[in-house]
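Removed: one protein chain of the complex. Kept in place: all other protein chains.
Up next, chain A:
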Amino acid sequence: MDLLLQFQHILELDPLIDEVGFVHPTQFATLTEDSTGDAAISDGTTFWCRDHKLGVSTQAVLPLYNAAKRAFIAAMEEYKRLGDDGLESEVMKHSKALLLLSSDFGTAWNSRKLVVSKKQQLSMYMGELLLSALVLSCSPKSDQAWSHRRWVIKSITGKCSALQEILGKESELVEKIAERSKMNYRAWNHRCWLVSYMTREQVLHELKKSRNWAGLHVADNCCFHYRRRLMLWILKDSTCKLENASPVYSVEVSEVWKEELDWNEMLIKRYIGREALWLHRRFLSLCWMKQFATNLHDVSCHSDLKISTSDSFNSFIDNELHLLNSCSTLPDNDFEDFQVQATYSATYTLWLTKQIPEFWFEFQEKLTIGNLKTMLSKVCPERSFLWDSLID
């Protein structure tokens, strides 16, 4: 049987296939042995399919790709020439086979966009989300596949009542893929993009939900960035509403920040020397000081609020200095992690004083900056160029 026909036949037999992978011929033998005959569809050498998982032999990929490409180009030419409705299914069938083999073949994605946008049926748009998810199962970094999803969402916005539900599912998909494909920029970028379509409730829900994941993946800067995106969204939303509402709203937001700062400190102490945690702290502290500490200084009418703020500001500074001290003590062993931790904490402190000049004095009073330089030159001599430029 023709290889491409066989491939497409399997895809049609099981429309619920949710994962595709390429398998080396030697692994193929063990797969066939394991699947003791029952529901597996397999010809023993090229394809294997069970539980909605499809394996394709790496040996078959090149001839299969060539056949799929030829069929796709021929179908597309016919379709463009005749514009016939009957040819649409051919374009869809062949582009699907092609994309499963070469996920960034932009012209094939475009042909699908063309067909779907002509039909304007919601079910077809949903079908595109399924295909794109299937492609992402074997190529989780495919730029085109992620972009295709955004195109679908943009196209159905305003036409589909279930948009909020779809956004929730998108977010779950990213998390599922991020679990297997670490620090996947494309996946997380997609999740960040979704935020602009979310409601306040959804944003708060996402913030709550992603916390657990971030705590288990402390080196994944992407997830922390996602939280930064959500937090900034909440902040912006609140300042917009604050103009004609009570300051209670702002207190609620400052609570979000306070909680994140405490949680981050706990993680920093638990996981020694993680860059992503310290970078997250830079963000949290910068916003905290700029938004809450300074903003509330201006509210001269709320004198009681001001006092408590200036108190909380002082205690913030004290807390950060305390953190710096506890992270800079190098235990008497050779573990590199502690050295790294000391570097990150000193860099963090220096970064903060540079970003917020008005707090420079506060720091200076309680900490000799000269010590900071000595320490940085000792624990991180490889960046001496930077320290020399920054600390005069």
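Simple rule for what comes next: a residue touches a chain if its C-beta (ideal position, glycine included) is under 8 Å from a C-beta of that chain, and two chains touch if they have at least 3 such contacts; residues count from 1.
Everything below uses one rule, namely that contacts and distances are computed from a predicted model.
Trainee: If you look up the hidden chain in UniProt, what protein name do you find among "Geranylgeranyl transferase type-2 subunit beta", "Translation initiation factor eIF3 subunit g", "NEDD8-activating enzyme E1 catalytic subunit" or "ATP-dependent DNA helicase II subunit 2"?
Mentor: Hidden chain, UniProt protein name: "Geranylgeranyl transferase type-2 subunit beta".
Trainee: Among A:183, A:234 or A:272, which residue is in contact with the omitted chain in the full complex?
Mentor: Counting the whole complex, the residue in contact with the absent chain is A:183.
Trainee: Touching the left-out chain: which of A:13, A:219, A:240 or A:266?
Mentor: In the complete complex, the chain left out is touched by residue A:219.
Trainee: Taking the full complex into account, find the residue in A:6, A:102 or A:202 that is in contact with the omitted chain.
Mentor: The single option touching the absent chain is A:102.
Trainee: Of the residues A:150, A:176 or A:211, which one touches the chain left out of the display?
Mentor: That would be A:150, which touches the missing chain.
Trainee: Across the whole complex, list the residues on chain A that are touched by the chain not included here.
Mentor: That gives, for chain A, the contact residues 61-62, 65-66, 73, 101-102, 104-107, 110, 113, 147, 150-151, 154, 183, 185, 188-189, 192-193, 195-196, 219-222, 225-226, 228-229, 232-233, 274-276, 279, 282-283, 286-287, 351, 354-355, 382-383, 385-386, 389-390.
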